[in-house]
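Below is the structure I would like to discuss, written out as structure tokens.
A single protein chain has been removed from this complex, and every other one stays in its place.
Moving on, here comes chain A:
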Amino acid sequence: MFRRSLNRFCAGEEKRVGTRTVFVGNHSVSGTEAYVAQRFCDNRIVSSKYTLWNFLPKNLFEQFRRIANFYFLIIFLVQVTVDTPTSPVTSGLPLFFVITVTAIKQGYEDWLRHRADNEVNKSTVYIIENAKRVRKESEKIKVGDVVEVQADETFPCDLILLSSCTTDGTCYVTTASLDGESNCKIHYAVRDTIALCTAESIDTLRAAIECEQPQPDLYKFVGRINIYSNSLEAVARSLGPENLLLKGATLKNTEKIYGVAVYTGMETKMALNYQGKSQKRSAVEKSINAFLIVYLFILLTKAAVCTTLKYVWQSTPYNDEPWYNQKTQKERETLKVLKMFTDFLSFMVLFNFIIPVSMYVTVEMQKFLGSFFISWDKDFYDEEINEGALVNTSDLNEELGQVDYVFTDKTGTLTENSMEFIECCIDGHKYKGVTQEVDGLSQTDGPLTYFDKADKNREELFLRALCLCHTVEIKTNDAVDGATESAELTYISSSPDEIALVKGAKKYGFTFLGNRNGHMRVENQRKEIEEYELLHTLNFDAVRRRMSVIVKTQEGDILLFCKGADSAVFPRVQNHEIELTKVHVERNAMDGYRTLCVAFKEIAPDDYERINRQLIEAKMALQDREEKMEKVFDDIETNMNLIGATAVEDKLQDQAAETIEALHAAGLKVWVLTGDKMETAKSTCYACRLFQTNTELLELTTKTIEESERKEDRLHELLIEYRKKLLHEFPKSTRSLKKAWTEHQEYGLIIDGSTLSLILNSSQDSSSNNYKSIFLQICMKCTAVLCCRMAPLQKAQNLCFILPQFLYQFFCGFSQQPLYDAAYLTMYNICFTSLPILAYSLLEQHINIDTLTSDPRLYMKISGNAMLQLGPFLYWTFLAAFEGTVFFFGTYFLFQTASLEENGKVYGNWTFGTIVFTVLVFTVTLKLALDTRFWTWINHFVIWGSLAFYVFFSFFWGGIIWPFLKQQRMYFVFAQMLSSVSTWLAIILLIFISLFPEILLIVLKNVRRRSARRNLSCRRASDSLSARPSVRPLLLRTFSDESNVL
């Protein structure tokens, strides 16, 4: 997949080779004779779909791929080619309207994308050219350009860091907009270029960078920089992800940096990660399509029935061609089969409005406008980050009401990711700190509580390890040399755990003072400053789950400190004291703390020589660097001595427990994916009420499985057993047996990585969902309900619109005579009935917002597309059929008289149709009015406005002899119709009859709801006393109780 996306973007004519060579500053390096300018993308970002030129064809093509639009196009073409009862305008105009509205919407969205692209592409950047700072637009950056980036600016393309304003050539970067991690990460410049921190000096640099071709993995980069100093001898340095500054990331806490562009435009890692805007279809749209097919079937049946009956009826010659209505010669000569076919098509055209052309537009407009409500919502607004909800696409709005599974990360999502050092254990002795700062020389009267005491040397070793084994940097407020005295030391690190540990060490008297010239400075308990030369950092990675540093003491000893997850450290220590520490670690994990084990080892100078060589070799490798490094690390981190363990608390997010509870009540299944120890995760799950006291846990972990000899058999057994248990309770929920953590009513499933891979033979992948978006989903319920209801309603509207037309065929000799005037056919969907339903779908809140947010159980009602099921669909369809019949036969019986007027004059067929149509428009609109429970002024305006518009339009349409019309059949029909008292009475009666079932149903529902609500409120009153306060205590108990049980 990656390769495909690569080829799609910027497929150059040059054949892709494994690496690309970039010349820093585009200065050719004299050493290389064959300087071939490789062609790379420019730095333009294109996220937009259309350009001004291809918008029309491309957009039209995409729109006509939609079933309904294509269908109407076909109908339109049939109308143009075949002699049909209604003019092509009747379906052409609505189609045109629909296409236009959709095109405008999509055009607008694309314009926004263009604007955003432009904002990025035209933003100002500074490039060093000929030792001068040149101001340029971002899109003009070429690969090889040296770019200057200031603090808090985002990087305009992928850069290799050359130098920064700091002396050690580091800079801090936050990648919040790329991967959501807001902490600062440190990036390094290659040692040889650190000094080049002015425009002049950087221009003198002659270097070539060899690196791999662009690939989407944000955390992988392999490259090499060859620096040509004056001696013309190339110095090669390796480049890794820590040297690469990604486009989209932001420079923090560093004044400015210089970097050379290696990947630009659509080849940047960010752009490669950007998946195209494939159109997603919501379940609503899918079921709309399904119903569409049902209606298409009805339509075809109707047309077939009418065609058959027409030819049966016409078998009597005087019916086929009475003397008063003869055919033309041409008609007589037409082939009968052909005539039958065109008749069939004509009936199709006549009844085609059964499928509402504007429905998709209404749905789309609803989604589009509805998405504004999401981004406008104050409740989604976070003041801390100054951001509200951001709607990326409006395609799936209503799916927010259909969420079944929520996947959540633990750290940073359920928990705040702000760590606090709680306690540590040294050689099996527990040290629990009190949250008070202490400079602590004396251990006797200090506020530190020692349950027991370990050997003094071990203690200091442990604390030194905490102070040294990390990647924490210090940000001094002043650039004054020697920040020793500065009271405020701000620690910066990519991992909050490390900061917590360093701060923890400080509590016990060991203060980390920062790096100077590759030396780490530590102030010990006796206020002496110790310096350690940092030789190597073996960075943390998720596979090893540990990190190490190799330092040289002032005495010249070389030490390796390692810290990592217990499972990663225990197998690598030769210590016999594991057992003691293990108890501590496990107890801490049970309490929900994050635990780390600390180990150390002394390295003999000879060994170090070897290690050093291996490390440098591995770092320089261009191919398979990761594997090589891993192998070296693996060799180094063996035979260590365990010193102790730490416990760090990660606080639960504010209201995490309430949220999880609400999600449960809403019937969602929450899966937590975490890299923490199982016990830690389990207790967090209890704390955030993912598991409750009465939840029966089904464990599929190494612990439960390893009890028996043969893992597979035991696993199989367990699976069968659990499955039986679940099947017994919930016949349908076999799926819950699959992955990670799930909570199913009373059952919780725990599964760990090794067991999972045993089941799936693949490793556990962790996808994380944002905590905030979960909250959003609960709140979005009301909108979702609305979209769901809309579709069947509007379809039904069209059924009762077209049914009289169908019935009329029985009375006009199946001659495809339209009942309604073409103008009414055209306007019905786009003007008379579309706005009220749109307003209804946007504004209706048939359950109060506060009720919705406070009672998550309501969510269950609508999940699984409950509102679009067969039941409501059939109900609406039958109701519409009833109404259509009432409209037609009511008017039919009304016309069984000589005259309807008191002056004895007679009405014709267009008056008949207009009466039916008037009843129809009023009924449909008033029905919607009956369903509306939330009347804002917009609803009033739109509903009454639509009716007024209908009346006004009818007067207007019938009031003028239209010069462009062939037939003036509606001339004064409407006005004449209203001059009859009987007609008024009939219209009122028919509207009332049609609405009668609806009114009845609503009243009955209200009676039921009122009594139900009364019952509910009684029950809740008694419930709330017992249920409400239980939230907090449980949370507290899981933390306090279990830690006291020692």
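Convention: a residue touches a chain if its C-beta (ideal position, glycine included) is under 8 Å from a C-beta of that chain, and two chains touch if they have at least 3 such contacts; residues count from 1.
In the analysis below, contacts and distances are computed from a predicted model.
> Absent chain per UniProt: "Calcineurin B homologous protein 3", "Cell cycle control protein", "GOLD domain-containing protein" or "Proteasome alpha-type subunits domain-containing protein"?
In UniProt, the chain that is not shown appears as "Cell cycle control protein".
> So which of A:Asn69, A:Thr154 or A:Asn798 would be touching the chain we can't see?
A:Thr154
> Considering the complete complex, identify which of A:Val391, A:Ala621 or A:Ala665 is in touch with the unshown chain.
Of all options in A:Val391, A:Ala621 or A:Ala665, contact with the hidden chain holds for A:Val391.
> Check the options A:Gly25, A:Gly144, A:Gly248 or A:Gly509 and report the residue that touches the missing chain.
Checking each option in A:Gly25, A:Gly144, A:Gly248 or A:Gly509, the one touching the absent chain turns out to be A:Gly248.
> So one chain is hidden, and I want to know which residue out of A:Asn54, A:Thr81, A:Thr100 or A:Gln968 touches that hidden chain in the complete assembly.
In the complete complex, the chain left out is touched by residue A:Gln968.
> Which of A:Ala261, A:Ile499 or A:Leu900 touches the chain that is not shown?
Answer from the full complex: A:Leu900 touches the omitted chain.
> Identify the residues of chain A touching the omitted chain, counting contacts across the whole complex.
Against the missing chain, chain A presents residues 45, 47, 85, 109, 112-113, 115-117, 119-120, 123, 154, 177, 248-250, 270, 274, 316, 318-319, 322-329, 372-373, 375-378, 381, 383, 386-393, 811-813, 815-818, 843, 845, 849, 890, 892-909, 911-913, 930, 933-939, 961, 965-969, 971-972, 976, 980-982, 985-986, 989, 992-993, 996, 999-1000, 1002-1004, 1006-1008, 1010-1011, 1014-1015, 1018.
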